[in-house]
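Only a single protein chain was left out; the remaining protein chains are all shown in position.
And then subunit A:
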């Protein structure tokens, strides 16, 4: 039913995720919002998502054929498709299918 290692890791992920949501309540419930916090609140999310995006490129081999091109191409596809139709879900699903096809060519 449960493997001990996977169970532990799920618990670790729960802990990290829950803390990211509950700590600000614990820390700031008696304080007013500060300028610095507002600044971070406004600008940090964009930075984090871009870092996350590049994080998914670990393990892609850029030195040998196809030089990560299938992945880059699929990213461009998702971006252009999203630009045109602005439907997040469709962009994700079609992009993934596109990449899965690229992998098999």
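A few points about this structure:
The definition used in the following text is that a residue touches a chain if its C-beta (ideal position, glycine included) is under 8 Å from a C-beta of that chain, and two chains touch if they have at least 3 such contacts; residues count from 1.
Throughout what follows, contacts and distances are computed from a predicted model.
The chain not displayed here is annotated in its UniProt record as "AzlC family ABC transporter permease", chosen from "Molybdopterin converting factor subunit 1", "NADPH-dependent glutamate synthase", "AzlC family ABC transporter permease" or "Xanthine dehydrogenase subunit XdhB". On the side of subunit A, touch with the chain left out of the figure occurs at residues 1-3, 5-25, 28-29, 33, 36-37, 39-59, 71, 74-75, 78-79, 82-83, 88-89, 91-93, 95-96, 99-100, 102-104.
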